[in-house]
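Every protein chain except one is present and positioned as in the full complex.
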Amino acid sequence: MGEQEGRSVCLVIGAGAGIGGSVGARFAAEGYHAVLCRRSDEAGLLRLVEGIRRNGHDATGYLLDVAHDGAMEERIESVERDIGPIEVVVYNIGAQIGNRSLDETPHRTFELGWRLGTFGLFRVAKALFPRMVERGGGTVLVTSATAAVRGNAGQHSHAAAMGGRRLLCQTLNAEFAAQGIHVVHVLVDGAVDAPDTLGRMLGKDAFEALRAERGSRDALLRPDRMAETYLHLARQHRSAWTHEIDLRAWTDVPWFNSNGIGRSVAL
Amino acid sequence: MGEQEGRSVCLVIGAGAGIGGSVGARFAAEGYHAVLCRRSDEAGLLRLVEGIRRNGHDATGYLLDVAHDGAMEERIESVERDIGPIEVVVYNIGAQIGNRSLDETPHRTFELGWRLGTFGLFRVAKALFPRMVERGGGTVLVTSATAAVRGNAGQHSHAAAMGGRRLLCQTLNAEFAAQGIHVVHVLVDGAVDAPDTLGRMLGKDAFEALRAERGSRDALLRPDRMAETYLHLARQHRSAWTHEIDLRAWTDVPWFNSNGIGRSVAL
Amino acid sequence: MGEQEGRSVCLVIGAGAGIGGSVGARFAAEGYHAVLCRRSDEAGLLRLVEGIRRNGHDATGYLLDVAHDGAMEERIESVERDIGPIEVVVYNIGAQIGNRSLDETPHRTFELGWRLGTFGLFRVAKALFPRMVERGGGTVLVTSATAAVRGNAGQHSHAAAMGGRRLLCQTLNAEFAAQGIHVVHVLVDGAVDAPDTLGRMLGKDAFEALRAERGSRDALLRPDRMAETYLHLARQHRSAWTHEIDLRAWTDVPWFNSNGIGRSVAL
Partner (left out) sequence: MGEQEGRSVCLVIGAGAGIGGSVGARFAAEGYHAVLCRRSDEAGLLRLVEGIRRNGHDATGYLLDVAHDGAMEERIESVERDIGPIEVVVYNIGAQIGNRSLDETPHRTFELGWRLGTFGLFRVAKALFPRMVERGGGTVLVTSATAAVRGNAGQHSHAAAMGGRRLLCQTLNAEFAAQGIHVVHVLVDGAVDAPDTLGRMLGKDAFEALRAERGSRDALLRPDRMAETYLHLARQHRSAWTHEIDLRAWTDVPWFNSNGIGRSVAL
């Protein structure tokens, strides 16, 4: 890994076949070393890493359980030591578990939502921001969801986790923006064409049917196109930073006009 | 306690000399049995209970650590069994710890904020809503803070907890409003004349100075006056329910016009 | 009218059989002289006034075209001179015209929406606030609608007017709250059981069918129940004022979860 030492790193936490993988690949194409982390599916991770390398760009992959105390801190430490300074973090961990009534939401599920959705980002900031401040800056792109701005039926765990995370982004900016760290809350307000999240939630057949119906007319959010906006945000000049942005397909009704009906697959 | 059996209960979780104590007393004056719970200061708790009783109304007090798993569930169980059906809950647990930089906010502080601010309300709903649904309804009045709608410097733990809690209120209403449970998010947007919260945060002398300067012209939120609005909310007819309401002193600048400067005591 | 001179006046601008009429009657029952103004239907106005008087309370009615420059200013002047000081204003003028595409919304319709929805409230403030400041205070209760917080298909005129009005309420409070004038933005987020607005929009038969289906289970906002909250707001102590509050039937989905489907009659 010698020749890559010192390369700027784009660390993707939550790198599946979807937003995480596409954004990682996009940053790699710009010269970043993409470090892709995900909880499971080593084969899928390898495919993403090799896809990036085949295009002549740099990538490394790790399995990482964000809910496991210490794991993320150790990974950040080792990436900084062995690969290079983490310039960009894409925090792409969702906490969506589908709609579940209160009765179907045990205490441990509610807690896990918080651990992944809220506490994980806090831990990244604790582990990484002192380094970023010392280096004069950094960028954190937080993939967020409709549930970050409004509750809805069955979203007890998800909305509490995402709503807390959105305000955490604001407190982090309040303390760190003027120290050069740029945190962006990216409100993904619609169904994403992502096999590893939406695909798993719907099942293979329903997902392919949805793709056939909506994908052909760009009526699903396309991760490769979203990646262009992620890249733009990371490149914004510090005189004109964005802290919150929404993204949805042209055909999608925004969250404030929607009850999820007709958007049954809304993430 | 025999003669009180079957009395409708107003359960106040977080009952100090401030909003909790005043709201409890106000509901007791309307005929509810006020059950006051707080984490510590048994003497203070006793004073509140005796104050209510001296006026000829019903009250009982318990020490209760919301962060302790199972404690709240047991208390709800025993109150329902021994005192009467809980018709109204006043969830008055804050998670304000003053402004602390990220560096001064350890993992355990962030987690405790969530445990008190967010998870505690979830646990109340889990323990109590099935009973309320069976009885055809109930009311939950959630005292909230500026930090529930926006992050700010030093509010990492507080804003994440309160922001999550606000959306939890929305998910609870989405599932339970049409089953008769009325959850209200009461956005207390200013300094409250409360010895047990603001008083402790500022220290005795600073608090008395503030009271002398602002209290005389009603420039601090008065808990006894706030209690009138809490009572009104609990009495709203189901054809015209409020789910979110703000409260501030007439002299106070609202959260969306304020950086906290000049409101150094903002809760 | 001599014996009423000097009575505190509650001026209702937009007093039909619905919110305006009910709120006027409620304040009259508390001892205010209710001055009811509406654009047309003198017979309907008379019925409201006589209904209040039959209960032994004070009321006067006027036809008033808010869109007509000078008319409102003259009315305020004459009420103050001939009846008594206006302590409470209920600004109950809507600008809802049903859903109309951009093509179906001529320039004059868009302008009329603004004239009724936004400019009218500004003109009330210009004409009345100097008097209220001199007297040490007053209350303005502004009936608002879902369209004040989000746009939606076909709401070009309505949403622009109401969105502007909501922020006008905030600017008025920013300047006048600390001078004792309490402006409340009441977000009525659902269908109201109001013959003179919803009834006319739907037509008699559809309205009666809706009432039969929803009214019996309190699934329409009831003006007489809403009036209790209006009264409470006017009575709030200045140490604990509300500036924004929502009202909806227990069965209604809030605006941030709704596209209007299933709420086809949403005002």
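A, B and C are the chain letters, set down in written order, and residue numbers restart from 1 in every chain.
As a working rule, contacts are C-beta pairs under 8 Å (C-beta built on N, C-alpha and C of every residue); 3 or more make two chains touch, one makes a residue touch a chain.
Worth saying up front: this structure is predicted, and the values here are computed from it rather than measured.
Considering the whole complex, the residue from C:N92, C:N152 or C:S239 that touches the absent chain is C:N152.
Of the options A:T60, A:T118, A:T197 or A:N257, the residue whose C-beta touches the omitted chain is A:N257. For the chain left out of this panel, the touching residue among C:L116, C:L172 or C:L210 is C:L172.
Annotation for subunit A: contacts to the undisplayed chain at residues 170, 173-174, 177-178, 180, 182, 193, 218-222, 225-226, 228-229, 232, 235-251, 253-254, 256-257. Taking the complete complex into account, residues 149-150, 152-153, 253, 255-262 of subunit B touch the chain not shown.
Counting over the whole complex, subunit C has residues 101-103, 107, 110-111, 114, 118-119, 122-123, 125-126, 129-130, 147-148, 150-156, 159-176 touching the chain that is not drawn.
To be clear about the criterion, only the chains that are shown with their structure count from here on.
When the CA atoms of subunit B are superposed on those of subunit C, the rotation angle is 180 degrees to the nearest 5. Once the centre of each chain is set as its mean CA position, subunit A and subunit C turn out to be 45 Å apart. One finds 34 Å separating the Cα centroids of subunit A and subunit B. Contact of a single residue of subunit B with at least two other chains is seen at positions 170, 173-174.
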